[in-house]
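The structure that follows is given in the form of C-alpha cells.
The other protein chains are all here in position, but one chain of the complex has been omitted.
Think of it as A, B and C in the order they're written, each chain with its own count starting at 1.
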C-alpha cells in the first residue's frame, strides 16, 4: 500500500464526516492494492472518520489476515469489502451511514427482493456506465446481521442476483457502493446520497409517518 | 480567457460543492470571454466541482469547438450555455443540481407551460431588475432530454416565451440561471435555492407524498 | 467607528453566510458607534455577506446621511435599525433571512397582532433577561413594505405595543433582533433560529401543506 493511497482514504473520511455521513465510528473505506494475490487497504475498526491519518489504514489479505504487525483491528466488515472487490472487480469500496440512506434502507418491508428503485433523474448519469436519465437503478436492501460470514454470503448472492446494481443498502445500517477507482466510488456515494434525500423527501417510505 | 476568470469559476465550484448543490460531477459554470466572436469559458465535463482548478476551465467557441488543444471534453451541456448567453445577453451562466431544485422541478405535471410561481418574498428583490417583494417570478420547467441539440432548441423557445424569467428548471435535473456577471449569476443561484427550499417546505409539490 | 467594530460586523456576516442565513445579498447588521448624536455602523447595501470586509461598513447619522465620502449606498433598511436603536436602546441590530424565519413569518394570517408564540424551551433562557424556560416569548409579525418610512413607522408602533419582545419578523422577509452588544445580538439570532426550526418542524404553520 502506498502512502498516497492511505492519505486518499483518510481524506475521504474527513469529507464524509463533514457531511455527517460517517458519524460515531461508523463507515469504512477500502481500495484494492493488488489483484493477485488480492490485497485491500482498509480503515481500521472503531476509529472516528473525521481524524483518520494514513497510519490508520491497514493492509489485509483475502484470508482475513492483516499484513504486517499492526495492533489495530481491521474493520469487522472487511469480508464484505472482499466480497465486493471480487464479484464486481471493484478497485474501491465505500461504506457510509447517512441519515437518508438509513431511512431509505428501512422504508420497505423485509423481503428477499426488497429494493429501492430510482428512475428518471439526470443525476443517475453519474453512475458508471449510465448514459441517460431514463435509466432505472434498482438498489437491493439486504437484511442486517452481526454474523459477518453469513452476511458476506448474503451480500454475494445479492450481488449475483442484481448484476447491474451499483450499490446495496444494509437494512437500518447504511450504504455500500464501489467503483473502479476511489474517485469513482466517492462520486457514487455523493450521487446516491443526493438521490436518497430527493426520493425520501418527495416520495417518503411506505412505513414512515 | 484570463486566469482570474478561470479561478473565479473554480471558486464558485468549491462554494457550491460545500453547500451540496453540485454533488457527483453534476453542474457546470460558464462566463462569456468575448461577444464577437462569442467565446465562453466553461467547466470541462465529468469533473468533481469541489476540487476544480483554473486548468479545468475550457474555452469554447459558438460552433462547438474547444479553443486550443485541451484533452478534456467540454461539458455536454455547452449548447445550453451558448443559447442562454445569446438570447439573454448573459455574461455568466450557472447550472446546479440541488436537492430542492430537483424536487421543485418535478412537482408539477409535465405540460408545455409547466412552471414554478414564486411571489411575495423579499428575497425576490435580489433578482436583477426586481424592485419589490410583490414581484411574481415564473420559472419555467423544461422536460429533460439527452439529445442536446433538441434540448437547446426547447430551451431557446422557452426563453423566448418567458422573456422576464431569471431562470429555468430542467425536470428532475436542476437549475439554470444567469447574470450580467459571475457575481450576479451566483447571487441568483443563492436566491433561487433559498426560495425553492422555502416553497418546498411550506407548500410542497402536488405529487409529493 | 473603530476598525475593530467593522471587522466584527464583517465576521458576523461570514458566520451567518456559512449557515445560510444571509444568502444572496440579504441581511444587514449594525452597531451603535455613539448615542449623542446617534451614529450607527452599518453594512452597505447589496453586498454579499460572506465576503464582507471592514471597508464595506458605513457610518450613518440619525438624519439618514452617510458620514464621510463613501460611494457605497447604505442599506435601504437603515431606518429600521435607527428605530430599534432608539426605542430599545440597543447597541447592535442584526437582520437575517433564513429559510425557517421566513417560513414562520408567513405561517399565520395577516392581522394587526399576528405573532409567533414560543414557550417552555430552555433555549429561551439565552434571551436577555429571561431566567426560566417557562418564559413566553411573543414575536410580532410585521407586514412587509417597500416604503421604508411607512415600514419604520409600523415597526416603531409594534415595538411600543410589545415592550417585552426580543425580536420581530417581517412577513416573507426575515428576522430582526438586537442586543446590548454585538455578541448579545448574535446570540439572540442563534437562539431564535434554533427555536424557529424546532417550532416549524414540530408544530408547522396553519397555512402549510
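Methods note: a contact is a pair of C-beta atoms (placed from the backbone, for glycine too) under 8 Å apart; a residue touches a chain by one contact, two chains touch by 3 or more.
Because the structure is predicted, anything quoted here is derived from the model rather than measured.
K.L.:
For the chain omitted from this view, which of the shown chains does it touch?
P.N.:
Contacts of the unshown chain, counting the full complex: A, C.
K.L.:
With respect to the chain omitted from the figure, which of C:35, C:53, C:133 or C:161 is a touching residue?
P.N.:
C:133
K.L.:
For review purposes, identify every residue of chain A that touches the missing chain, sorted by number.
P.N.:
Residues of chain A in contact with the hidden chain: 20, 23-26, 48, 97, 99, 102-103, 106-107, 144, 146, 170, 172-174, 200, 205, 207-209.
K.L.:
For chain C, which residues touch the unseen chain?
P.N.:
19, 120-123, 126, 131-134, 183, 186-187, 190-191, 193-194, 197-198, 201-204
We adopt the following convention: only the chains that are shown with their structure count from here on.
K.L.:
Any chains in contact with both chain B and chain C?
P.N.:
Neighbours common to chain B and chain C are absent.
K.L.:
Report the inter-chain centroid distance for chain A and chain B in whole angstrom, where each centroid is the mean of the CA atoms.
P.N.:
31
K.L.:
Out of chain C, which residues touch more than one other chain, so two or more?
P.N.:
There are none in chain C.
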